[in-house]
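My questions all concern the structure below.
Here the complex is missing a single protein chain, while all its other protein chains stay put.
A and B label the chains in the order they appear, each numbered from 1.
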Amino acid sequence: MEQTPQIPKEKFKMIHEDDNQEQEKIGTPSLTYLQDVRRRLLSNKVATVCMVLLSIIVLISVFAPIVAPHNPNEQKVEYANLPPKIGEANIPGFNGMQKRGGKVVNAYKEVGAPKGTTYLLGTDYLGRDLLSRIIYGTRLSLIVAILATLVDLIIGLPYGIISGWKGGRTDIVLQRIIEIISSIPNLIVVILMMIILKPGLASIVIAIALTDWVTMARLIRAQTFQLKEQEYILAARTLGESSTKIATKHLIPNLSSTIIIQTMFTIPNAIFFEAFLSFIGIGIPAPNASLGTLLSDGQKAFRFLPYQMWAPAIVLSIIMIATNLLGDGLRDAFDPQSSD
Amino acid sequence: MTKYILKRILYLFLTLFIIASITFFLMKLLPGTPFTNQNRLSHEQLAIVKAQYGLDQPVLIQYLRYMGGLFQGNLGTSFQFNNEPVTQLIGQRLAPSMQIGAQAMIVGTVLGILLGAFAAIRKNTWVDTLATFISILGLSIPSFVLAVLLQFYLAFKWHIYPVALWDNFQSSVLPTLALAALPLGNVARFMRTEMVDVMSSDYIELAKSKGNSSWQVVTKHALRNSLIPVVTIIGPMAVSVMTGSMVVENIFSIPGIGEQFVKSITTNDYPTIMGLTIFYSFLLILVILIVDILYGFIDPRIRLGNGGKE
Partner (left out) sequence: MEKILDVKNLHVNFATYNGTVQAIRGVDFHLNSGETLAIVGESGSGKSITVRSILQLLAKNSDIPEGQILYHGDDLLQKSDKEMDAIRGDKIAMIFQDPMTSLDPTMPIGKQVAEPLLIHHKVSKKEAMDRAEEVLRLVGIPNPKARMKDYPHQFSGGQRQRIVIAIAIVDYPEILIADEPTTALDVTVQAQIIDLLKELQEKIGTSIIFITHDLGVVAGIADRVAVMYAGKFVEYGTVDEIFYNPQHPYTWGLLDSMPTLDTSEQDHLNSIPGTPPNLLNPPKGDAFAPRNSYAMEIDEEEQPPFFKVSKTHYAATWLLHPDAPKVTPPESIQKRFEKFQALKSGGSVK
């Protein structure tokens, strides 16, 4: 430290004699918010896997008429309760063998099905192909969930925005209403609605949306409250932009993360309610199947024909798990602070 | 504080009143009569039955009567089940539901807290991953699916517990487990988030700088601070357990109010449906009220009022 290093003299030439404004530039490229969100989401392996899984499930549901090997409602009573069978391969559990009266027999031969008859996941008590029913059931469950979520948004979004934006007396009244609605257990509201309305797809959607929008409205309201005080919104207000314009131009884009995340949690909730209602017998009427009715049918025969329960239970669980995990992933991606 | 509690109790009754009114008029909107699916009654018989239940009166009179009865703790008379008063019906069936509900809440919350705490302390390790996995399973798999699976394996195949019976503690194990999964998942997840938050706070750093070992930091500071907010989700948890209980009681043939509710729905027993709806709402509001008051007592920031100079 005490020694002076030998440095060639010409190195002591001054640079930056001129002023150095260019130093204000920021060196690293900056990512936009959405790019950042996408990067974070894609770097989350679990969320990516769930996204792929859900995409496959959605695609199968959309193309159900092409993908399903049989007509889901076609009954062949003589082929009732056949176990799963995949071609002629001898995979335990999927070889068409069944225990009957203590003996393992080839169930397909017993009912005299022609060679080559296979039901990948077996048949139910009316001889309907379980795989096709599950594909159509998933489709129906997803339709219910998506419609319910949409209705949920249609009610919850404006309600939340108005409540949060107007504040004051309007807010108090709107919040009281929400308080009362949310103090009745969701399921009871849904069940009451189901009793009053005719059973069917529309009733289920309305019943579920009627309870779920409350959560959405609450979140949107809280977020709106915060946004309202933000400077750019204040600026827009001072400049005299109309409320609708502020709502569509400034509020909704900034609410989008809340909306997307909440939607990801509403979907499994709706799927659960639908399954629940169908399970206790006030959901989707026969002969159409949803995952809930399939579960309920499966449960009745579960002790002796467990495969009829397993398949819909696994599909339902996978959808629930995947949507929940994807919701988590989205939340972390939109709001990195929530994860670290 | 006393004033606050009184105000809340007043709100409780107000809300209940509104709920009861809404339920009443919704039931009146129903098409047909509750007797249509009973052994076809003649015109005169129907009139007699209607008169017996007061259904021949104008709706307003019926409403006033019902609300008056409600005020005296009378929830009306069941159309089915030997015309038992609904209150009595609930009274007889409350105990089993309460037992499995409370057991599930305790098991779920305690295990959930432990799971969430370990996940937070061992953040981003395999412990965290495993705990997250368990809590997602608990959250995602519907209780009725779990109930059926438990019934099949633990009862039907391996004979560890009775399949569907209600007598002793043994018979409450499976329904408790099926119902505990959801609170477990929820509490674990909530606890993890809270605790991760707390662990990265300044006061935890200060606690470390005092010379507390990692273990002491957790037990003396982190745990209490993360536990307090967990109290807030106990209310919603209780509701989902109640919901789950309806089907789970059915699956395990437990003579509880959940099973009764489902039965009333399938038999169009409107007074019972109405009575149970009001009763469930009452339970829910009561639980939330108790939790709120409890929260006030646990959290010093609320207990002492925000009297500090902020």
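We take it that a contact is a pair of C-beta atoms (placed from the backbone, for glycine too) under 8 Å apart; a residue touches a chain by one contact, two chains touch by 3 or more.
The model shown is predicted, which means the values in this text are computed figures rather than measured ones.
Check B:L94, B:L154, B:I228 or B:I293 against the missing chain and you find that the one touching it is B:I228.
Checked against the hidden chain, the listed residues B:Q88, B:T129 or B:S214 yield one contact partner: B:S214. In the complete assembly, the contact with the undisplayed chain comes from A:K11, out of A:K11, A:K45 or A:K198. Counting over the whole complex, subunit A has residues 1-2, 4-5, 7, 9-16, 19-21, 23-24, 26-28 touching the chain that is not drawn. The chain not shown here touches subunit B at positions 201-203, 205-214, 216, 220-221, 224-225, 228, 299-301, 304, 306-310.
What we mean here is this: only the chains that are shown with their structure count from here on.
Put simply, the C-alpha centre of subunit A and that of subunit B have 24 angstrom between them. Taken together, the subunit B residues at the contact with subunit A in this complex read 15, 18-19, 23, 26, 29-30, 136-137, 139-142, 144-145, 148-149, 151-152, 156, 193, 196, 200, 239, 242-243, 246-247, 250-251, 261-262, 265-266, 268, 273, 277, 280-281, 284-285, 288.
Taken in their complex, subunit A has these residues touching subunit B: 179-180, 183-188, 191-192, 195-196, 268, 272, 275-276, 279-282, 295, 299, 302-303, 306, 309, 313, 316-317, 320-321, 324-325, 338, 340.
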